[in-house]
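Every protein chain of the complex appears in place save one, which is left out.
This part shows chain A:
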Amino acid sequence: MTTATLSACPACSAAPSAEDIAARAMPKPARLTLSLPTIHCAACISAVEKALAAVPGVNDARVNLTLKRAQVDAGPAVTASDLIAALADVGYEAHELDPGSAAVTATDRAGRDLLMRLAVAGFASMNVMLLSVSVWSGAVDATRDLFHWISAFITFPAIAFSARPFFRSAYTALSAHRLNMDVPITLAILLALVTSLWETALSGEHAYFDAALTLTFFLLAGRYLDHRTRAIARSAAEELTALEVPRAWKLVNGAETATPVADLSIGDLIRIRPGARMPVDGVVTEGTSETDRSFLTGESLPVPVAPGQPVSAGEVNLTGPLTLRATAVGQDTALHRMADLVAIAESGRSRYTPLADRAAKLYAPGVHILSALAFLGWLAWSHDLRTALNIAAAVLIITCPCALGLAVPAVTTAASGRLFRKGMLVKHETALERLAQVDTVVFDKTGTLTSGAPVPTNLDAHDPATLSQVLAVAEGSSHPLSRALTTALRARGVAPAPVTDLREQPGYGTTAILEGKSLRLGRASWVGAEETATTTAWLSAEGEAPRPLTFTDALRPGAAEAVAGLKAMGLRVILISGDTPAAVAPLARQLGIDDWTASALPGDKAGRIADLQARGAQVLMVGDGLNDTAALRAATVSISPASALDAARVASDIVLLGTDLSPLPGALRTARKATRRIRENFRIATAYNVIAVPLAIAGLATPLIAALAMSTSSIVVSLNALRLK
């Protein structure tokens, strides 16, 4: 009974529920997965692996540079925080990934499946092409028939295996009475096989086995590229979601127990340590503190809380430990209800029709009608079913959207790769096309244009003695304002005054005694000063008037460059914030944004965007909080920083991995270039059809011409996509 020793109390160890809880709290000998956003080279790999292997209890550690992750196989005593500390010592940032999320451990099955089909199609088409070349270069009679039969024997099983994704997708589309790109593909492949088999049986001259296989091969290559781009983006996005390991401290008989958030229920007492995020909605039963609601409302000022006051999931506890009684958990929390509301709203991305679909809508019926007309025309003219069917097959094969299938994925792969290297993750497949249309950019303030960390602004207004008193008192607290003061004053080389009795009063401030007089650093109401509009902490020495220390929210790095760059591109830049006008106005002035709105409710933000869209604007929304989520969904395209709340990251199309905002204008330029390349590719594919289709209808297309035309157009389209770099 090793678990009994871990149980909350010896007496209740017999109760199975207590044992369960204890067992869950005990770390299991498992594989830990760490996210390593900063690794990039061979030296990083060996440094990280050596550092991890040096931690006692670690059996094995392996870095995956492509995914920027490390898999660690360790004994039960090793926790992720040990490993993260060990990596921090050698200078690498690391985050624990939630082992419960399947994406962290599972390999990419769909990608492997496509690659396998691609390999089979490649193998078969090489062999069949070899035989076809012999036929084209003059094999006749029995030799030609033999080659055709061998080709048929290779082609049928190969197609049955490789082309299954197209068959399945075409079947799904047809059963829903729709047409997609896979319908003409499937029809072309099947018709090519049937006519070729018929020709072979009748010792005919032309067989299209090689065309059917190369077609499958090229299309699978396009499919695989497309999948890989999205799989990389998806795994990294899931990684971000997995960053918040869902664990809370539940009070069981007065003792704190680590419990997965999913297992909390209404009425549970939960201890929230300073710096932690509320996992549930609840009422404070014990402790006073301040909470940061900026994620929920955009307010940059902390809000004081005391026993009896309600708090909602997602708020961050700042100063003192709090005990909550849960009133709503999991899906019922205010946080989730807000996220659900967002999910119902119609999103910008669902209103957009991708370029590829638009092309397919024109293309698929056109090709079918053309092929059917060719068939009927030749049947009426020659009264020969065999010739007519051969011509119809040739038309379908020649027009088959090889180049069209590659046109979009080749470009998006190149563009997404480029943006990934700049620190942007493209999550949605049409995000680039939508980004290219943008003419208006809407920014959120707190956490997006600003880093959400306060910076003191009026230190110069105070004399050195005051500053050293401030530093001495501020060091007694981990409140964000105190920490900001400590950092700024230490950087100035201020020495702390020799204070005693340093105590923090959670929710109010910090007190200390200096030379027999009491010093207070804290809220206006607590030190007896007037409330002001700007973020202010007050220092009051006994018998003296309180002195204000004002703060501003620091700009995120690159914010000024991003706004200037976007304006230089001729875009309209708007700032909509949930914060007070007093906090928004100076920032808007500093960044040169004339069009700003303060005190906006979440609904106002989405409403303003809908209003802009109704007037014909294509809006890019950049935001991070839950109050931005509806706006992120409603906008044509949306970007959120990696520090954003889960719900915001899920709602957005592109995630900014670094803290720097300056890649934004570059991303817009890349997106515009990419869309231009996609359109060019469509034009190339169309031009090729304009030349090839009359040949096929006239009955002049041979399998050799089909093979040449198909390969040339596919290669031209791929090369055009590569020009993006």
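Heads up, the rule we're going with is that contacts are C-beta pairs under 8 Å (C-beta built on N, C-alpha and C of every residue); 3 or more make two chains touch, one makes a residue touch a chain; residues count from 1.
The rule is short, and it goes like this: contacts and distances are computed from a predicted model.
The chain absent from the displayed complex carries the UniProt protein name "Cbb3-type cytochrome oxidase assembly protein CcoS", chosen from "Cbb3-type cytochrome oxidase assembly protein CcoS", "Cell division transport system permease protein", "Phosphatidate cytidylyltransferase" or "ABC transporter ATP-binding protein".
Residue-wise, the contact with the chain that is not shown comes from A:I150, picked out of A:I150, A:A564 or A:I684.
From the set A:R62, A:R683 or A:R723, the residue in touch with the chain omitted from the display is A:R62, counting the whole complex. Considering A:V55, A:I84 or A:M126, the position touching the chain not shown turns out to be A:M126 (whole complex).
Residue positions on chain A in contact with the hidden chain: 41-43, 45-46, 49, 60, 62-67, 71, 107, 112, 115-116, 119-120, 123, 126-127, 130-131, 143, 146, 150, 154, in rising order.
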